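Every protein chain except one is present and positioned as in the full complex.
Chain naming follows the written order as A and B, and within any one chain the residues start at number 1.
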Amino acid sequence: MAEYSTNLRVKLPVVCIVLEVILIILFGVLVEYDEETGAKKWHHKHSNDSDMENGFYYRYPSFQDVHVMIFIGFGFLMTFLQRYGFSSVGFNFLIAAFSLQWATLMQGFFHGMHGGKIHVGVESMINADFCTGSVLISFGAVLGKTSPVQMLVMAIFEVALFAVNEFILLEVLHAKDAGGSMTIHTFGAYFGLVVTRVLYRPNLSQSQKRNCSVYNSDLFAMIGTLFLWMFWPSFNSAITHLGDDQHRTALNTYYSLASCTLATFAFSALVNHEGKLDMVHIQNAALAGGVAIGTAGEMMLTPFGSMIVGFLAGTISVLGYKYLTPILESKLKIQDTCGVHNLHGMPGVLGAIVGSIAAATASTSIYGNGLQDVFPEISDHFTQTNQAVMQIVSLAVTLGMALIGGLIVGFILKLPIYGAPPDTLCFEDSVYWELPGEEETQHELTVVKLDEESEKLNS
Amino acid sequence: MAEYSTNLRVKLPVVCIVLEVILIILFGVLVEYDEETGAKKWHHKHSNDSDMENGFYYRYPSFQDVHVMIFIGFGFLMTFLQRYGFSSVGFNFLIAAFSLQWATLMQGFFHGMHGGKIHVGVESMINADFCTGSVLISFGAVLGKTSPVQMLVMAIFEVALFAVNEFILLEVLHAKDAGGSMTIHTFGAYFGLVVTRVLYRPNLSQSQKRNCSVYNSDLFAMIGTLFLWMFWPSFNSAITHLGDDQHRTALNTYYSLASCTLATFAFSALVNHEGKLDMVHIQNAALAGGVAIGTAGEMMLTPFGSMIVGFLAGTISVLGYKYLTPILESKLKIQDTCGVHNLHGMPGVLGAIVGSIAAATASTSIYGNGLQDVFPEISDHFTQTNQAVMQIVSLAVTLGMALIGGLIVGFILKLPIYGAPPDTLCFEDSVYWELPGEEETQHELTVVKLDEESEKLNS
Partner (left out) sequence: MAEYSTNLRVKLPVVCIVLEVILIILFGVLVEYDEETGAKKWHHKHSNDSDMENGFYYRYPSFQDVHVMIFIGFGFLMTFLQRYGFSSVGFNFLIAAFSLQWATLMQGFFHGMHGGKIHVGVESMINADFCTGSVLISFGAVLGKTSPVQMLVMAIFEVALFAVNEFILLEVLHAKDAGGSMTIHTFGAYFGLVVTRVLYRPNLSQSQKRNCSVYNSDLFAMIGTLFLWMFWPSFNSAITHLGDDQHRTALNTYYSLASCTLATFAFSALVNHEGKLDMVHIQNAALAGGVAIGTAGEMMLTPFGSMIVGFLAGTISVLGYKYLTPILESKLKIQDTCGVHNLHGMPGVLGAIVGSIAAATASTSIYGNGLQDVFPEISDHFTQTNQAVMQIVSLAVTLGMALIGGLIVGFILKLPIYGAPPDTLCFEDSVYWELPGEEETQHELTVVKLDEESEKLNS
C-alpha cells in the first residue's frame, strides 16, 4: 500500500521541484518589470528628481504589513494545536511561498497583461499576497488532516479559481471589494469548507486528544492573532485608490476591529457557564471585524457604521464557534479545524452585504468629487441600485465558484496518493517532521531517578 | 457573597456591551472624517495628482509601529508571569481596544472639536494609541490582582484624566512633550502606583509562588521588550512636526536606547552576587532610555546628549528594580507587579527634567528657523526660562493629577463588585479563562506508568 504511506521523501521533492521549475520557466517567458521597477522604463519617463514619486513609497509599507499577516499572522494563528506547531507554521510558509508566485502568474494572466507580458511591481506583490491569504484560509479548514503535497495541489487549483472569480467580480461585474470580504474571505472559507466536507473522516475522533491546545501553544497563536489584528487596517487599504480612500479605509478598519474586540470578550464570557473566557474566541472572533469591513472599508461608512459592523461580526463569530461549529460537524460532517466558517465565512458574507448597502446609498452629496475614485461606475453610468445589485451578484458568484470549485478539488484531493495522515495520526507533527527530543529538566531527572528506584523495588 | 464571586458571566458582558453601545452612539453623534479621510472634504481641495500629499503617507508607518507597541509590546512584555499569560495578553487587548475608542472621544472633546464635531484621521489614531499606552502602564502596576471589569472601569476614568492633563500641559501651559515622558509615562506610572497602593493586599504572599516567571514565559516577554525597544524611535517621533523634527527625534531615541541597553547589562550583572544577569532588568530597564528621551527627543539634544540620558535612565531603572521596589512594597505597601515605577515612573520624571533643561538652552543660534517648529512659544513671546519653567510646572501638574486621580479611582476600584480574584488566586489565569489540558508528552506517559507501578507496589 505504498500510496497510503506518509513518507514524502519522493513526493514532496518531486512536487516542489517540478512546480518551481515550471514557475521559473513561465516567469522567464511571461513576466517583466513594470513601469516603476524597470530601470529603462522608469528613467524613460522620470528624472532622478522625481524618484520619490515611485509607487514604492506609497504602497510598500502596506505590502510589508500584509506580508507579515500572511506569514506570521496566519502561520502562528494556526499553531494553537498542541502537537502541530511545526506543520502549522511550516506548511503555511511553504504553501504561501508557492502561492504568491503562482498567483502572480494567474492574476497577471486574467487582468495584468501588457502586450503579452505580465508586469510586476509592488501592486502585483500585494495582490499575490491577497490571493495567498485565501488559500491559507482554506488550509485552516483542513488543518491537521492533510499532507503538504495535498495542500500544494489544492493551492494550484484554488489560486487559479481565485483569479477567475476576482476577474469576474472586479472586471466583469464592476464590484468593489478592496479588502476582499468576498474575493478573499468568503471564497477561501467556503472553498475550504467544501474541501474538508469531501475529505470527511468519520474516525477522526481517534486523533481527538491532539485536536486541542496547550498553554504555550495558545500564547504562540496570540502572536498570530495580534499581528493580524494590528495590520488589518493596512490589509484592507493596501490596494485602494491613493489619498483619502486609503486613509479612510485604514481608519474604518481600525474602529471596526476595536468594536469587534469588545463584542468578542462580551459574548465569550456570556456563553460560558462559569463566565470564563475562551482563547479560541479571543484568537479568532476578535478578527472578524476586519473581515466584515473588507468590502465597505473604503466607502463613506463613517466610524459609527464601522463600529456597528465590527460589533455584529464579533458577535456572530463567537456564537458560531459556540453553537454552529458543533452542528456543522455532527450534522453536515464538516470538520472545520480552525473554525474558518466563523472567522472568514459568515463575517465575509456580512461584509458583502454591508458593501452592497453602502453602495446603495453612495452619492456625490456624500463623496463629492471622490465618488469617481470609490465608485467609478456610479460616477459614470451606474445607478446606486445597479452597483448594490452587482455587489450582491458578486457574493452569489463567489459562493457558487467556491462551492463548485471546492467540490471538484475536494475529490481530486481525495485520491490516496498524497501521503495524507491516517485517522490515528492527525494533528501530529511527527508524521512529517523530525522532532527534537524533550527538554532536559528537573522533571525528567526526577522521573529517571524514580524509574530506577522503582525498578530496584520491583526486583 | 455573590459580589465577591469571580464569575464574570454577567458583569463582563454587561460592561463590554454597555460601553460599546455608548461609544457607538457617541461616535454617531460627535465624530466625523477629517480633511484627509473624508472623500468630499479631501476632493474639495485636492486633485488626484496630489493624493500623495495626504498625511497618511507621512504618519501611518509611525502609527503602525506605535500600534505594534501597544498590542504586542505591552501585551507580551507582561506575559513574564508563569500562569498569567492569557490574562496579560488578553486583558491588554481588551483594555486597549476599549481605551483607543474612548480616548478618541475624550481627546477630541478637549482639543479636537471642529464646529461641534470631533475630526478623526491618522493623527487621532496615534493620539488615541498614546493615551491607551498610559492606561496599560497603570495596568502593569496592578497586574495579576484585578479583574478585567475593574480594569475597564479604571480605563474609563484614567482616559478622561489623561485627556484633561494633556490639555492642560499642551494647550494651557504650552509645554512640549512629543514622546510623552510626562503625559504618558509619568502620568500612567504614578496613577497606577497610587491605585495599587489603595488596592493593597496584605495577604498577597498567598499567591507569591505564582508571582514569578518560568523559562518560556520570559522568552515570550522578550518579544514584547524587543518590539517596544525597536519601535520606540517611531513612538517618540510619531506626532512631532514633519521633516527634520521627526527625523531627529527618531535618531535621538535610537541612540538613547542603545546606550541604555549597555547600562542595563552592566548594572544587572553588578548588583548580582554571582554576576548573573536578571531577565527582569533586561526586559524592562533596557527600555527606560526610550521613556527618558520622550520629552526632549525632538530637541537639539545631540546624539551625545541622548546617549547620556539613556545611560542614566538604564542605571536608575536597574537600581530601582533591585533596591527600591522591595522598599516600596515593604514600607509604602505599594505592590508594583511589573515595576512600572522603575520603567516608567523615574525615567519619566528624568525625561521631564531633561526636557526642561533642553528648553532652557534653546535658541535660534542652535535651531535656526527650525525654532518655530520645536518651540513656537519661544519663537513667539516666551523666554527660554519661561519655557523651562512651564516644563517643570507641567511635571508637577502631571504628578498631582496622577496622585489625586489615582487615589479617587483606587477607592472606586476597591468596591467589592468587580469580581477581583481572592488573595490566594492572584496571578492565575484559571480564574478568568478556560485553560487547556496539559501537553501529552513523554513525561506524562512515564509518570503515568510509574504511577501504576507504584500503585502495584503499594498494594
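Basically, a contact is a pair of C-beta atoms (placed from the backbone, for glycine too) under 8 Å apart; a residue touches a chain by one contact, two chains touch by 3 or more.
Just so it is clear, the structure is predicted and the values come from calculations on it, not from any experiment.
K.L.:
For the chain left off this view, which of B:N272, B:T361, B:T385 or B:T424 is in contact with it?
P.N.:
Residue touching the chain left out of view: B:N272.
K.L.:
Please identify which residue in B:E35, B:E123 or B:D244 touches the non-displayed chain.
P.N.:
Selected residue, touching the omitted chain: B:D244.
K.L.:
Touching the left-out chain: which of A:G85, A:G144 or A:G294?
P.N.:
A:G85
K.L.:
Using the touch definition up top, pick the residue from B:L30, B:I308, B:V389 or B:I417 that touches the left-out chain.
P.N.:
Final answer for the missing-chain contact: B:I308.
K.L.:
If you put the missing chain back, which residues of subunit A would it touch?
P.N.:
Touch with the absent chain occurs at residues 7-13, 16-17, 19-20, 23-24, 27-28, 31-33, 36-44, 46, 48, 50-52, 54-57, 60-61, 64, 67-68, 71-72, 75-76, 79, 85-86, 89-90, 93-94, 97-98, 100-101, 120-122, 125, 148, 216, 220, 223, 432-443, 446-447, 450, 453-454, 457.
K.L.:
In the full complex, which bits of subunit B touch the chain not displayed? Write them out.
P.N.:
53, 57-58, 61, 65, 82-83, 209-210, 212-219, 222-223, 226-227, 229-231, 234, 241-248, 250-251, 254-255, 257-259, 261-263, 265-267, 269-270, 272-279, 282, 286, 300, 302-304, 307-308, 311, 366-371, 373-374, 438, 443-444, 447, 450-451, 454, 457-458
By our rule, only the chains that are shown with their structure count from here on.
K.L.:
Where the centres are mean C-alpha positions, what is the separation of subunit A from subunit B, in Å?
P.N.:
Centre-to-centre distance between subunit A and subunit B: 31 Å.
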